[in-house]
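Here is the structure we will look at, set down as structure tokens.
What follows is part of the complex, with its chains left where they were.
Which chain is which? They are A and B, in the order written, and residues in each are numbered from 1.
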Amino acid sequence: MPPFKTAERVSWVDTDAASVMHFSNYFRFFERAEEALYRSLGIDFELVRRRYKIWLPRVEAFCRYESPSRFNDVVEVALTLEEMDRRTIRYGFTVANTTTQRLAAQGYVKIIAADITTRRAATLPDDLAKRIRDALGDPRE
Amino acid sequence: MPPFKTAERVSWVDTDAASVMHFSNYFRFFERAEEALYRSLGIDFELVRRRYKIWLPRVEAFCRYESPSRFNDVVEVALTLEEMDRRTIRYGFTVANTTTQRLAAQGYVKIIAADITTRRAATLPDDLAKRIRDALGDPRE
């Protein structure tokens, strides 16, 4: 199944004194892609929180930087489902700089379902898990 | 009465491709000084929210930029009480770059008390107002 894709543009504020996008901002681009995925699937986090009483906090984040992104560059963020079990989701991200035509970064974010009150690990709601798997493909297959 | 002062250091992430601190980050330094003021007065916002059911949202923010701040520069943020009435507080800020020995920026932030549920304007708790006025001086005097 093809990855879910979004496009982002590097703003002036994203850059640092080396004239390239600051490394921490790639994680923000990862998250914007995830947010766009949920919107595209009709998943409203306000509702998820209220109905299922869970958050989806991050437990791991990783990024490998391949080439710099500069002010005004457009990057394409491709999101894939790398792992999913009853409690965790791992999304993979590939950031392609469409301005320079080079791979900019690759990484992943691992997420758990957590009870909104106790913050303990919880089970991913079936409906949520199914919609994500239907959209991105089952990583076990 | 002397202003309340804090020191901040410009991080790499605060800079942009012009090698100076991004203009939006001065507002973040303003807010850090305000946070430090409340801590110094023993004002715990978790408690304020729970006891008085108010927030202190910003209604206006202004900054005039005088000279650039660069990576690793230390700036001193001086906070004064410019105005205070039953519902609003206006803090003034002067940012002096102690590395370059120049004035970096001057500005203000205007805050209102707002009911945490309705978000309508509320009255500043007397105790809060008194502690701020005692520390910073009464701007009407």
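We take it that contacts are C-beta pairs under 8 Å (C-beta built on N, C-alpha and C of every residue); 3 or more make two chains touch, one makes a residue touch a chain.
Given the structure is predicted, the values throughout are model-derived calculations rather than measurements.
S.K.: All chains are the same sequence, and 2 are placed; what is the full number of copies?
M.R.: 4
Everything below uses one rule, namely that only the chains that are shown with their structure count from here on.
S.K.: Roughly how far is chain A from chain B, going centre to centre by Cα mean, in whole Å?
M.R.: Their C-alpha centroids are separated by 34 Å.
S.K.: In their complex, what parts of chain A are in touch with chain B?
M.R.: 12-13, 15-17, 19, 22, 24, 70-71
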